[in-house]
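A short worksheet on the structure shown next.
Left out: one protein chain. Kept in place: all the others.
== chain A ==
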Amino acid sequence: MRTNDLIFRTTTSLIAFILLGFSFYLLLAGHNAPGGGFIGGLMTAAAILLMYMAYGFEAIRKIIPVNFKMVIPTGLFIAVLTGIGSFVFDQPFLSQTYGHFHLPILGDVELATAMIFDLGVYLTVVGVTLTIMLTIANDS
């Protein structure tokens, strides 16, 4: 028997998005400010967990139709691919580089290959946290 937790659900829909936004900020800002893939991933997972607590497992499955177990290998694959990518340029494994690019709208932006690696970390952490939590939570 579930109690009527209207306030919790309403605030959750608001807070979850703020959390998600913040976690993306952490991911993107990681190179120059505190943050990075690890914290970003944990924060994203926290947001999704909040949604899970408010709306239950079925709702999560409907909103984010992703198998979190598959997110782990995806993240790892991206991270490894970043490393292997350096071979193409005749560099040792996991050599990173960066450059300044002029993009429309955003203007002068610094882009680093480390960002892709961080994305791999991010996805892995999200997958790991959610797999663990949801598996244990759904274990009756």
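Here is the rule we use: a contact is a pair of C-beta atoms (placed from the backbone, for glycine too) under 8 Å apart; a residue touches a chain by one contact, two chains touch by 3 or more; residues count from 1.
Here is the rule we go by: contacts and distances are computed from a predicted model.
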{"item": "From \"Electron transfer flavoprotein subunit alpha\", \"Na+/H+ antiporter subunit A\", \"FAD-binding FR-type domain-containing protein\" or \"Light-independent protochlorophyllide reductase subunit B\", the hidden chain's UniProt protein name", "value": "\"Na+/H+ antiporter subunit A\""}
{"item": "Hidden partner chain, residues of chain A it touches", "value": "26, 30-39, 42-43, 45-46, 49, 69, 72-73, 75-76, 79-80, 82-83, 93-94, 96-98, 110, 112, 114, 117-118, 120-121, 124-125, 127-129, 131-133, 135-137, 139"}
